[in-house]
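These notes concern the structure reproduced below.
The full complex has more chains than appear here; those shown keep their coordinates.
Chain IDs A and B follow the sequence of writing; residue 1 opens each chain.
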Amino acid sequence: MKLITAVIRPEKLPNVKEALFKIGVTGITLSRVSGHGGEREVLEHYRGTQVRLEFHEKVKLEIAVSEAFLERTVKAISSAARSGEVGDGKIFVQSLEQVIRIRTGENDADALTPVGTPKEGY
Amino acid sequence: MKALKLALPLGLLTLMGGALAQTAAAAPVIDKGDTAFMLIASALVLLMTPGLAFFYGGLARAKTVLNTMMMSFIAIGVVALLWPLIGYSIAFGDLKNAFFGGFDKVALSGLTAGSIWNNGGVIQTTIPTFVFMIFQMMFAVITPALISGALIDRMKFGSYILFIGLWSVLIYAPLAHWVWSANGWLFARGVLDFAGGTVVHIAAGISALVAVLILGPRSSGSQRAAVPHNIPFVLLGAALLWFGWFGFNAGSELAADGVAGLAFINTAIAPGVAMLAWLLCEVVRGQRPSAVGAATGAVVGLVAITPACAYVGPVASMAIGAIAAVCSFLVVQLKHRLAADDALDVFACHGVGGIVGAILTGVFADSRVSGLTAAKGLIDGNPAQIVTQLVGVGVTILFCAVGTATLMFIIKAVMGVRVSAQEESMGLDVSSHAEDGYNNGDFGYATNGKSGSIDSPVILSANAND
């Protein structure tokens, strides 16, 4: 199994979500992060003080998938999140040794199958 | 409004403060200055209820902030409907008996813009009856809202609405009649309560305590996490309460005169000193002086000075603020020993503060400062007043405890009073109001009310659907 971590623009989240749902990926964990990369700094002014915002708001998605789903998931995210401007973000792939579904104690690929879909893990 | 009414038992119809010595013979006229004052005072008292919403809402958790605030706001709606229709008539209607005012003023029938309030001909004021009615309505709004602080985090919103509606008509309105109407029996008994220590604060504090006993405690999860989610909101609420309280206390004189001035200065002094006293208690106990403590202390000081504000001098006012703060602080420390889960300490603040204030009114009332000869306490040579005050306190406690218990039991039987455990753990904002107090907007979808439309999330495969 793999853990896919994607850092994307917040405004692209709806697109990415739809793209993931279309290919059948519904297990997602999201968080709000700040990213620094090639984007220009934003300047703010408060009274006599200048403030540089070197970090931009991003959304991080963490998705555990079975090997079989890896490529299509990466592709889905990557095309749905692209604007073509600097700052679109990155996708990281790591290997995952074990997954446990807390509710049932199920292990590994079984744990990745959503409720009521006794299909092959994705 | 006690300054006016006190005149009565002594058979005096002349009023305090200046140009008001009309006899019954002279046609009563509206005084523009008094009317201006009472109009603005009424607006100030209205603002107290949103102030309370912030005071309570800031103390609540983020996931129940809206429910907590709505419990105050909805009181404006409910009482704005019921008070003109029936509550006012029960409290200030015809003077046939000492226990309630009757039905002649139902739906404010007969009142016009030209009516001047005279409490059935017994007391002549110089303000329009409409203005008196609305000033009183603002009191009737905030009193049940005060109770809500005890009930947050688990009460059904519908049951709460029913409860405060019935409470305001069946408990508050009669009590207001007893204490403030010219023929109310506690009024006749000489109980001193200038601006509502008994009718408002003891009534709310006791009712809160009784109501939570029937409602039951919060789940241990929500109790554990019960840390104020936004203390600046608590301070905002305290500030708006304090600001409005000037209308509440000084306005109870129903005139812009020196007695209103005395009521006003005590409404600034007592809570200021109570704030200091509360912080000192914290330091003495080895804690840090806290912002929640400052806000709480100020509110307790405001509560305690309410019955006394026009009767006592400024130094007595400092004493009342300090004593009430210490008493209330001690009760708050002990609250975990109580069976009742009074979430935001309504009893400890309003109940205890109100009782202390009512009794100390009997101690410190001083006609040499106020000029109100009927209002003498211990230090002015009238120790018996303390007994009278205790009677007032006792009757209020009894009536409110029995009345609230009855209402809560009936509502519990008819429709239930608690949300489910699951709704409680979700937080009442989402479960009772389908709203979140704070949104960052990125993770949710607005779907324009058209489910399945082109704007809504496209969900294609079956297994993606739930």
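Methods note: contacts are C-beta pairs under 8 Å (C-beta built on N, C-alpha and C of every residue); 3 or more make two chains touch, one makes a residue touch a chain.
Being a predicted model, the structure only gives us computed values, none of them experimental.
Only one copy of each distinct protein chain is drawn here, although the full complex in this structure file has the stoichiometry A x3, B x3.
By definition in this document, only the chains that are shown with their structure count from here on.
Centre-to-centre spacing of subunit A and subunit B amounts to 51 Å, using the average Cα coordinate of each chain.
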